[in-house]
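Okay, so here's the structure we're looking at.
Only one protein chain is missing; all other protein chains are in place.
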Amino acid sequence: MSGFTALLRRDLSLVWRRPGDVGVVLAFFVVATVLFPLGIGPETNVLARIAAGVLWCAALFAALLSLERLFAADYEDGTLDLLLLAPWPLELAALAKCLAHWIVTGLPLSLLAPVLGVAFGLDGPSLLALMATLLVGTPTLSLIGGLAAALTLGARKSGALLALLALPLCVPTLIFGAGAIETLAAGDGIVTHVAILAALALVALATTPWAIAAALRQAGE
Amino acid sequence: MADLHFLANPARFRRFSQRVLPGLGFATALMLAVGIYMAFFVAPEDYQQGKTVRIMFVHVPSAWLSMGGYAMLSALGASLLVWRHPLAALMARAAAPVGASFAAVCLLTGSLWGRPMWGTYWVWDARLTSMLLLFFLYLGHIALSRAYDEPERGDRAAAILALIGVINLPIIKFSVDWWNTLHQPASITRLDAPAIHNSILVPLLWMAVSLLFLFVYLVLLRTETEIDRRRLENAEAAA
C-alpha cells in the first residue's frame, strides 16, 4: 500500500509542478462546451435540453485528451520498467495512476461543469445532479481510458486509436450520466441513475486494473 | 472441440486448411445459391413486412455471426493470453475483419429494411445502436492489432481488448436498451413478430448455416494467409 500512495503522491506532485497541463484540459472543456451554443443558437429551452449531453460528452473528450500521456512518460524514461520489477502488484500501480488522473481531471471537470451548466440555463437541482453524476461517473472514464492508454503504449497513431478503443466502452457511463438530468427534468429522482453509475464504476474497478497491468507487462517485454 | 486440438500447431493447421478449403468453398457457394433461391422464391411474403421480409434472411444471420464472431475473438484472446496459443493470435487477426464485415452487412441491410418499413434509413433503435457499437469494438480490435511494428504486441493488446470488450458488451446492450426506452417514440413497428412461421424460419436457418459456412471458410482462408505471412516476416527478419 505504501507503494500505492508513493506513486499517487509522485504523480500528483508532477502535475503540481506543471499546473498548465491540467489548465489546458479544463480550458479545452470550457471552449468545447461553449462552441455548442454558438453552433446551435442561443434559445434557452433548447440549450437546457441538450446541456447534460453536451457537458458529459465534452467531459469525456477532455478526459481522453489527457490520457495519452498517462503511461507514455513512464514508458519512455524507464519508470515503467522499475514498476514492473517492483515487489508490489502492478495492478495497484495501475490503479494509482488512474486515481491520479481522476484527481487532476475528473474531479476538476466535475466541479467546473455546474458553472458551465448555469450558462446553459440548467436549474439548481439539475446542476447538483450534473455534478453528482460526473463525480460518480468520471472514475469509470479514467479507468477505461487508462486501459486504452496502456493498450496503445508505443503504438503508431496512439492518440486517435486510444479514442477509438475507449469511446465505445464509455457509452454506458455516458448514457446513465446524461440520462440522469433528463430523468430529473421529467420529475423522477436520479437515485437509480447514480446507483447504476456507481455499479459501472465498480465493474470497471474490478476488471480494468488487471487488464491495465497485463497490457503494461506486455508493453514492458 | 477437443478433437480439434491437433490444429493448434500452425504447420498442421495449414495442411488441414489447404485440404479442406476447396471443398468448403464449393459447398458454401452451393448452399448460398440454394439459400438465396429459397429466400426469393420459396419463402412467402410476411403479412406485416411484405416482401421486405426477404432482407431478414441476410440481416438476421449477419447479426448472429457478428455477435458470435466477437465471442470467438474473446475466446481466442483468452487462449492467447492464458496458454500462449500461437495459432490463436493468427486466427483472431484473421477473424476480426470477417466479423466486422458481417456487422457492416447487418447494419446496411438493417437500414435498407428500415427505409420502407420505418420510413427512414436510420432509427436509433436499441438493436441497431448496439450493433453499431459492436462494429466500433471490431474496428478498435482491428486497428489495435495492426498498430504495432512488432505484430506479437498487437496480438496481445488486441486479445486484452477483446476480453474487456466481451465483459462490456452485455453492459453496453443493457444501457442502450435503457436509453432507447427513455427516448424512443413508442409508435415504431417492432421487428419481432409474435412467432415466426416455419415457411420463414426454414429459409432463415438455411441462410444462417450457409453464412456460417462462409464465415468459417473466410476465417480458415485468412488464418492460413496469416500463417504464411508470419513465416515470410520471420524469414525477412532472419535475412
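When the chains are written out, they are named A and B in that same order, and each has its own residue count from 1.
Rule of thumb we're sticking to: a residue touches a chain if its C-beta (ideal position, glycine included) is under 8 Å from a C-beta of that chain, and two chains touch if they have at least 3 such contacts.
We adopt the following convention: contacts and distances are computed from a predicted model.
Asker: UniProt name of the unshown chain, from "Quinol oxidase subunit 1", "Heme exporter protein D", "Phosphate transport system permease protein PstA" or "ABC transporter ATP-binding protein"?
Answerer: Of "Quinol oxidase subunit 1", "Heme exporter protein D", "Phosphate transport system permease protein PstA" or "ABC transporter ATP-binding protein", the absent chain's UniProt record names it "Heme exporter protein D".
Asker: If you put the missing chain back into the full complex, which of the shown chains would it touch?
Answerer: B
Asker: From the listed residues B:10, B:77 or B:97, report the one that touches the chain absent from this view.
Answerer: Considering the complete complex, B:97 is the one touching the chain left out.
Asker: Which listed residue (B:54, B:141 or B:156) would be found touching the missing chain in the intact complex?
Answerer: Residue touching the chain left out of view: B:54.
Asker: For chain B, which residues reach the chain that was dropped from this view?
Answerer: Within chain B, the residues that touch the unshown chain are 36, 45, 50-52, 54-55, 58-59, 62, 97-98, 101-102, 104-105, 108-109, 112-113, 115-116, 214, 217-218, 221-222, 224-225, 228-229, 231-232, 235.
The rule is short, and it goes like this: only the chains that are shown with their structure count from here on.
Asker: Express in whole angstrom the distance between the two chain centres, defined as the mean CA positions of chain A and chain B.
Answerer: 31
Asker: For a test of understanding, state which residues of chain A touch chain B in their complex under the given definition.
Answerer: 147, 151-152, 154-158, 161, 164-165, 167-169, 171-172, 175-176, 179, 182-183, 200, 203, 207-208, 211, 214-215, 218-219
Asker: For the complex, give me every residue of chain B touching chain A.
Answerer: Touch residues, chain B against chain A: 81, 133, 136-137, 139-140, 143-144, 147-149, 153-154, 156-157, 160-161, 163-165, 167-168, 171-172, 174-176, 178-179, 182.
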